[in-house]
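All protein chains of the complex are present and in place, except for one that has been dropped.
Our next item is subunit A:
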Amino acid sequence: MWKWLHPYANPEVSYHLTNKLLPWFSGLAAVFLTIGLVWALLFAPADYQQGDSFRIFYVHVPAASLSMGIYFAMAIAAFSSLVWQLKLADASAAAIAPVGAAFTAIALITGAAWGKPMWGTWWIWDARLTSELILLFLYLGVIALHNAFEDKNLAGKAAGILTLVGVINIPIIKYSVDWWNTLHQGSTVSKLGKPSMSLDMLWPFIFSFIGFSFLVGVIICLRFRNEILARNSIRPWVRELVKNKAC
C-alpha cells in the first residue's frame, strides 16, 4: 500500500490526480444532488408532525455529518504531516479547513432555522448544539493558524497540533445525544439497526448525502490544486504549466 501511495507525495503527481478526479466528482455531484434534492423537496412525503418543515433535514443532516467527516479527514492529514512531515499533507489540511468550516456553519444555520418553528427557539445550550459550535471555532482556529505564519511548515505544524487536539470533539458531537439529555433529537440514520425513517423519505436522503459528499470532493480538489500551485510556484513544472496555459 505504501508503494502505491508514495508517488502522490510528489506535488506534480497529486496535481494531475486532482485534474483527473475533478470532472468525475463534479458530474457525480451534479447528478446525485439534482436527483436527491428534487426528490427530497418536491416528491418525498411530508412528515406527520412537522409537515413540510422537516425537509430541511435533507440539507441539515448531510451538512452536519460531513462537517464531522471533513474534520476527521483533516485530522488524518495533520497526523501524517506531523509524523512523516509530508509537505503535501499540510497543503491538503489547509485546503480542507475552510470547507469544513462552511459545512459546520451551514449545519448550525439550518439547525437554527429548523429549531425556531419546531422547538420554539433558535438556539439552546444543549450538548449537541454547543459541541457543534465548538467544532466551528476549531475550524476557525485551524484556518487562522495556517495563515498566521510566514513559514508554511511552521504554520502546518501549529495548525496540525490544534487539529489533533480538537479531534476529541468529534465523538463528543456524535454521541452527545446518547450520553446526555438534550433538546436535540437522537440519530435517525447513522445508528445501529433500522433507520427511524420510512423508506420513501430515506432514499432521497441517501441521494442528497452522496451528492453533498461529492460536492465536498469537488471543492477540496479545487482548493488543494490551488494550494499545491501556490506552494510550488517557483518549481519548473509549475512555470511550464503556466506558460502552456498562457499561450
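Note that in this section a contact is a pair of C-beta atoms (placed from the backbone, for glycine too) under 8 Å apart; a residue touches a chain by one contact, two chains touch by 3 or more; residues count from 1.
Definition applied: contacts and distances are computed from a predicted model.
Enquirer: UniProt names the one chain left off this complex as which of "Cytochrome c-type biogenesis protein CcmE", "TonB-dependent receptor", "hydrogenase (acceptor)" or "ABC transporter permease"?
Expert: In UniProt, the chain that is not shown appears as "Cytochrome c-type biogenesis protein CcmE".
Enquirer: In the whole complex, not just what's shown, which of A:167, A:222 or A:241 touches the removed chain?
Expert: A:167
Enquirer: Looking at A:24, A:72, A:137 or A:179, which residue reaches the missing chain?
Expert: A:179
Enquirer: Provide the residue numbers of subunit A that touch the chain removed from this figure.
Expert: 45-50, 54, 57, 79, 82-85, 117-121, 124-127, 161, 164-165, 167-168, 172, 179-183, 185-188, 196-198, 200-201
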